[in-house]
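Coming up: chain A.
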Amino acid sequence: MYKMFAGVLLALGVILPGMALAQKTITIGFTTSETGKLNADAAPQLRGFELWRDQVNADGGIKAGGTQYKVALKHYDDQSSAGRVQQLYTRLILQDNADFLFSPYSSGLTSTAAVVSEQFGKIMITTGAAEGKTYKLGNRYLFQMYTPADEYLTSALQAIKSKDPNAKIALVYSNDGFSKGAADGAAKAAKSMGLNVVLTESYAPNTTDFGPVINKIVSSGANVLIGGGHYADGSTLARQLYDKKSNLEFISLLVAPDIPKFASLGKAARGVTVPSQWEPTVAYKPDFGPTPEQFREMFQKKYNTLPGYHAAGGYAAGLVLQHAIEQAGSIKTPAVAKALNAMDATTAYGHIKFADGKQDHGLQVGHDMVLAQWQKGDDGKLHSKVVWPKSAANAKLVFPLTTYHQ
Partner candidate 1 sequence: MSEALLELEDVVSGYDELQVLWGVSVAVMPKRLTTLVGANGAGKTTLLRAALGSIRVWSGRVRFEGEDVTRLSAYQKAARGLVLVPEGRQLFNDMTVEENLELGAYTARARPDYAANLERVFTYFPRLKERRKQKAGTFSGGEQQMLAVARGLMASPKVLIIDELSLGLSPLLTQQLFGTLADLKNDGLTLVLVEQNLHLALALSDYAYVLAEGRLHSEGPSREVANDPDVRKAYMGM
Partner candidate 2 sequence: MIFDLTASVINGVLVGAIYGLAAIGLTLIFGVMNVINLMHGATIALGMFSLYLLTTAVGLNPYLAIVPVLLGGFVFGVLVYWIAVHRVIGSSDLMTLLATFAVNMIIIGVGTAVWTTSPYNVDVSVPQLAISMHGYTIPGTQIVAAVLAVILATLLYGLLYHTRLGKAIRAVANNRAAAELMGINTRWVLAISFGIGIAVAAGAGVLIATLFPFTILSGANYELKSFVVVVLGGLGDPAGAMLGGIVLGLIEGVTAPFVNVSWTPVIEFTLFVIILVLFPAGLLAFKWGRK
């Protein structure tokens, strides 16, 4: 009996080191909000990461300097709260030996994680952390995938200006860090574009009754609305704008309409636009990785739903890291960081270039946002179409909404 056992041990002793030589693994660590209020936004991002990992591994791994690296993801639940983020990132680095890091979802958690990643000198690709502030604190190893928050609503303002230069704009946003950043940026942009903002109003992030807010919009005489926040409040606002027949000619809300589930609002979703980091129908010509269409198909096959921009951002984070490692020909941090700093390329997710100054290292400066609108297709169902900028558009912006809602 024990002879057999010894035989097995011997065999393992021969095989295992051999396997280790043939294949190395790199570990990417991160926390994600499996529970708590950020779960809805964080979950698709995780799917993006996982889709990328599966594809890389199916293709044999990342090639760098003659070695093939399989990718392993290691992640923990941060409960949508910063309390344990530093503890968990330290664990990821020290116990789980993560070679690279992804960010948690949201700017607040990412900044907290960045204190740890910077301390250990680990590269952290951030996705779902749009606020510019994070990248202006003197970091060296952060790389942002998202267009910064203060530019989110710019495309919507451009669209408004082209349709109605005299529009009366209501800027109504959730009083949280990201949305406030976006709204502040929009207010500035509107001013420089000569647009007229007639109402600036913020609401508590957990607001459910928008009655008083909508009454204020109506009494301000605004004909277009930009703002919003995250999925929960944004979808609630959209629904009540419809229920209360607000008669707006144009609505653009952050985040919420980009989540495919937004279509479940039915008629209330129709015509609502969303500034989007990415849309399934964009027509970018990638320098590496799949085309947007291929990505969409792969995602849909695996998860049976369309990818939104959170998913695309997650996927692209992996893709960009992979590309940088391949360019560097090494998995050493300085080499990969150098490759990332030098990156100026287009992927299925769009153009990527990171700022490299001392004051704003890692800030995303290459990526452009698009404006998508929920439109009723010939099949009678709602589809999200890219309507702005015109160069990326695959449908015309419906304006004003008033007639569309009849």
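Criterion applied: all candidates are chains of the complex that A comes from, given by their letters.
In this text, a contact is a pair of C-beta atoms (placed from the backbone, for glycine too) under 8 Å apart; a residue touches a chain by one contact, two chains touch by 3 or more; residues count from 1.
If you're wondering where the values come from, they're calculated on a predicted model, not measured in any experiment.
Asks: By the touch definition at the top, chain A has one partner among 1 or 2 in this complex. Which number?
Replies: 2
Asks: Can you list the residues on chain A that touch candidate 2 in the complex?
Replies: These residues of chain A touch candidate 2: 35-40, 43, 80, 175, 201-204, 206-209, 211-213, 215-216, 218-219, 231-232, 235-236, 239-240, 243-247, 261, 264-266.
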